[in-house]
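Dumping the structure here so I can ask a few things about it.
Only one protein chain is missing from this complex, and each of the others stays in its spot.
Our next item is chain A:
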C-alpha cells in the first residue's frame, strides 16, 4: 500500500489572462491502491489538477512524478499509458459508432495486435458489465452505461491509475450508483489507484482519503472521518456534509447523546438502537 504512485511538489498553474493562480504551490502524494477523493467548490482547482496529472496542461512551476517518471513533454506518452481519464460529459467522450468500436479506439491508437484487441475489448466490457452491448450504438445507451463504456475504454489500456473527473455529475441517481459500483469492484479486484474529483460528498465519504481544495490550494487532507469533522467549515468552503453527519448533529442538539458524527446511516441507526432500545 503506502507507496507513492503520484507525487506533486510545489505545483503552480495559471491560465492565460487570469490574474489568479488556478493552482498555487500544491504538494501532495497519491498512494498505490488507494481511492482518493479530491473535493472543492467550482473553481477551486480540482479539474486543473486532473489536466496536469496526465499532461493536458503543464505546470508553470513545480514538479509532478507519476509511477517514478517525471512528467514532461518527453515522458508524457508513457505516462498517459499509466493514467486513464473519465470525463464529466458522457456524450463528449464516446468516439466510436458502437460500444466495441469505442473501447477499441484507444487500443488501435496504441497499435495493439488485432487478436489481443478483441480479447481486451471483451474483457474490459465484461468488467463494467457492458459485454451484452457490443454492437449497440451510443444513442441507445443511458448516461450511466456510456460512462461505464468510457471506463472500459480506459481499462482496456491497462492503466495503473484511473481519474474520474466529475464522472458521475451528469448522471441520474441510478446511473451514478452503477458507475460507482463498477469502480468499487474494479478497485477491489486489482490494485488500481482511483482518483475521484467530485462534488458528491456521499461519494467522497466512501473514499480512503480526501483532499479538500480551496482557491487553488490544498486546504486539508485526511480520512473521511477527519474531513467531515470539519463540519461548518466545509459549508463555508462551498461544500456540504453528508446526511448522516447532519442527522447525528441534530440528535446531539436535541440531547440524544450519539457518541460521534457517523459517516454511515447504518452505523447511526445501530447506535441509536443499541443505546436506546436494547437495554
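Note that in this section a contact is a pair of C-beta atoms (placed from the backbone, for glycine too) under 8 Å apart; a residue touches a chain by one contact, two chains touch by 3 or more; residues count from 1.
Criterion: contacts and distances are computed from a predicted model.
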| item | value |
| --- | --- |
| Protein name as given in UniProt for the chain not displayed, "Energy-coupling factor transporter ATP-binding protein EcfA2", "PadR family transcriptional regulator", "Vegetative protein 296" or "Phosphate transport system permease protein" | "Energy-coupling factor transporter ATP-binding protein EcfA2" |
| Contact residue for the chain not shown (choose from A:10, A:78, A:116 or A:265) | A:265 |
| Contacting the left-out chain in the complete assembly, out of A:174, A:190 or A:260 | A:174 |
| Residue ranges of chain A at the interface with the undisplayed chain | 17, 40-43, 88, 142-143, 166, 169-170, 172-175, 199, 201, 235, 238-240, 243-244, 246-247, 250-251, 253-256, 265-266, 268-270, 272-273, 276-277 |
